[in-house]
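Notes follow the structure.
One chain of protein is taken out of this complex; the other chains stay put.
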Amino acid sequence: MRTAFILSASQAIHAAIVANEAEIESLDRAIGDGDHYVNMRRASEMIASMQSELDDQPVDVVLNKIGMKLLSTLGGASGPLFASFFMAMGKTAKENGHESLLQTAAAFAAGVQAIIQRGKAGLGEKTMLDVLIPASTTFTTLAAQDKPAKEIAEALKKTADEGLESTRNLIATKGRAAGLGERAIGHLDAGAKSCQVMIHTVCDLVLKG
Amino acid sequence: MRTAFILSASQAIHAAIVANEAEIESLDRAIGDGDHYVNMRRASEMIASMQSELDDQPVDVVLNKIGMKLLSTLGGASGPLFASFFMAMGKTAKENGHESLLQTAAAFAAGVQAIIQRGKAGLGEKTMLDVLIPASTTFTTLAAQDKPAKEIAEALKKTADEGLESTRNLIATKGRAAGLGERAIGHLDAGAKSCQVMIHTVCDLVLKG
Amino acid sequence: MKKFLNKVDNMLVESLSGFGTAHADLVSVNFEPTFVTRKNKAKNKVVLISGGGSGHEPLHAGYVGKGMLDAACPGQVFTSPTPDQMLAVAEATHADKGVLFIVKNYAGDVMNFEMAAEMLPFEHATVLTSDDCAVINSTYTTGRRGVAGTVIVEKCVGSLAETGADLQTCKALGDKINQRTASIGVALTSCTVPANGKPTFDISETELEMGVGIHGEPGRRREAMREADAIVGDMVAAIVADFTAKNLPLKGEILLLVNGLGATPLMELYLIYNTAAKLLGAHGCQIARSLVGNYTTAIDMAGASITVCLLDEEIKQHWDSEVHTPALRWGC
Partner (left out) sequence: MKKFLNKVDNMLVESLSGFGTAHADLVSVNFEPTFVTRKNKAKNKVVLISGGGSGHEPLHAGYVGKGMLDAACPGQVFTSPTPDQMLAVAEATHADKGVLFIVKNYAGDVMNFEMAAEMLPFEHATVLTSDDCAVINSTYTTGRRGVAGTVIVEKCVGSLAETGADLQTCKALGDKINQRTASIGVALTSCTVPANGKPTFDISETELEMGVGIHGEPGRRREAMREADAIVGDMVAAIVADFTAKNLPLKGEILLLVNGLGATPLMELYLIYNTAAKLLGAHGCQIARSLVGNYTTAIDMAGASITVCLLDEEIKQHWDSEVHTPALRWGC
């Protein structure tokens, strides 16, 4: 993982969020409060605009700065969660390095752990974690097996798709949909959708490059 | 004019107002404030329910009581106007009698005069007076010529229709539509419509009887 | 139409009953005839009575109390109250200093109050409010409509009456404030009279009604929906032009009232206030007093009105004095 990659990923993510407006927005309207798309758009735009400020910074600094910026621009439930993700990722990248795929997978795993800690949720609660936890497992497993980046990218996209789809038939026990009981069934989770979109975007960059 | 006739007219008027709900209501919605039908329904229902109280009363007392009751149940612009009409009619009936058609026409004319005085409006201001003033003229003229009741009734219906229709292309200078300027053009006046309905109803009773 | 109601014919009685219970410390509600009176009325003061069709809440019943109205006569929704209400309430509240009616200038209100006044066996006077400058050509009309500016008249005359001022002095202050006040409203949606069950007018997603009345009466023009700044700019311009036409140039200290018509979020009202305050400031006014909220509504209309009152020391003093009513309270 290198700064240039993170920066082009942040541009691509902003574009991908905007491209998925209709779906992200309607998911949070259906079982949430309808602000998730707008928040993601505002925050991803903000991150994309940090290009010049981050250009020549080391990876861990870049990740941490992204986390801090998310903390102060995203808001809502996803704000502290995504912020914690990037800050923890930066911390691990600094401590353990970030050159190899395995190091990157470890940083990703640390990010997901930070979300779990902050939000006190786990798998199967109909949140973004239903995409992120399996993705982290896939990433770490394949990186440990020394699989090539493109194979890992394909596998991550598939895991993200499955994770997103798994939220459909869940009852939510965390977040705004938690009051809904059975009524949440049949709807995908908005945060899980954003994560799936972002994972796809980053993986597509890897596949293209 | 006799008490029994007034009482059956009041029943018939209540029914006729209800039967014309859609039109009366939509006219006051278009260039007024939308309450005219409800007010007329409430008031005519109230008058119709006074049957037993008015049964054996002289004509002038009946007219005056109707006026008083309208004054306290109708409200809005039409309340004081219709109330004044009936009270003035009762007064004239008492002073000048009410047996002949000419006496009845005189009482009617006194009622219309009372409306003019109370509302300070005249012909051509897009109000109920555009029906009532011509109707009064027709009534008085034909009664003075000793025309039979049924002929007068037919003529009054026609006059009322024309009067109502005349309000269509007027600008309002009194009442709630007065602020509208040109925008009132093309709409009939709601109060004129109620008057036309009431005149038709009473005339039809005469024609049937 | 979806509304919280049982039988539509009982709506007013049930609502007023709730109002009476919720504010039992301040007001009493009477039925047959319907009126609301102030508890703990000071003796020996001019009695202030207002009234009008319901659907404009908190106007007028919400302004009954210390430092404001002594009584209000609510009519049916959008229908003026009847003279028997005014006579009964005047009888119930008057002392020796006379009765002042505060009446919004609508044919129905005027005629009903007039008939009551004619029958009233004691001294009385009337202030007719007509602050709505939406109607441009005065040859079309018997006069301008009374809208949210009425609240300012009721507050300030209420304050004056509390000091023991006599009937003519109270009337004079009311007339002066009315003269120094202009309002204009805009609707984004229609109101729905409960008994009708359908919107009073149709309006599309791309239109607004400039100069709408508080009963949903059509206004100056149907216009294209546009940015708030442009809408507020036109409203402020209409108000400024009205003062100019009255030979009362709008400068110096003003009271700025941004009023919601019933379904407009407070967030939007403050946004309107923001623009209006800037424009009026640039015009040379100092916004010495402000009021933002739902003070004179049109049932469930999404829309807002702007009211400007040109202050002087007397008006300012009476605006600031203690008031304690269900809908307006300060200083105590």
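Order of writing sets the chain letters: A, B and C. Residues in each chain are counted from 1.
Assume a residue touches a chain if its C-beta (ideal position, glycine included) is under 8 Å from a C-beta of that chain, and two chains touch if they have at least 3 such contacts.
Worth saying up front: this structure is predicted, and the values here are computed from it rather than measured.
Engineer: Report, in label order, the displayed chains that the undisplayed chain touches.
Structural biologist: Per the contact definition above, the missing chain touches A, C.
Engineer: Which listed residue (C:79, C:129, C:196 or C:264) would be found touching the missing chain in the intact complex?
Structural biologist: C:264
Engineer: Looking beyond the chains shown, say which of C:34, C:54 or C:196 touches the absent one.
Structural biologist: C:54
Engineer: Which of these, A:35, A:60 or A:189, touches the one chain of the complex that we don't see?
Structural biologist: Going through A:35, A:60 or A:189 one by one, A:35 is the residue touching the chain not shown.
Engineer: Check each of C:34, C:189 or C:307 against the chain that is not shown and name the one that touches it.
Structural biologist: C:189
Engineer: For the chain that got dropped from the picture, name the residues of subunit A it touches.
Structural biologist: Touch set of subunit A with respect to the missing chain: 25, 29-35, 37-39, 42, 71-81, 83, 118-120, 171-181, 183.
Engineer: In the complete complex, which positions of subunit C touch the hidden chain?
Structural biologist: Subunit C touches the chain not shown through residues 1-6, 11-12, 14-19, 21-23, 54-55, 57-58, 62, 77, 188-189, 205, 208, 225, 227-229, 231-232, 258, 262-275, 277, 287, 290, 292, 294, 297, 299-300, 302, 304, 329-332.
Throughout what follows, only the chains that are shown with their structure count from here on.
Engineer: With chain centres defined as mean CA positions, report which chain is farthest from subunit B.
Structural biologist: Between subunit B and the rest, the longest centre separation is with A.
Engineer: Between subunit A and subunit C, what is the separation of their C-alpha centroids in Å?
Structural biologist: 54
Engineer: Subunit A to subunit B: how many Å between their CA centres?
Structural biologist: Between these chains, centre-to-centre, one finds 74 Å.
Engineer: Quick one: subunit B and subunit C, Cα centre-to-centre, how many Å?
Structural biologist: 32
Engineer: Going by the touch rule set out above, which residues of subunit A reach two or more other chains?
Structural biologist: Nothing qualifies.
Engineer: If you look at subunit C, which of its residues touch at least two other chains?
Structural biologist: As it turns out, subunit C has no residue touching two or more other chains.
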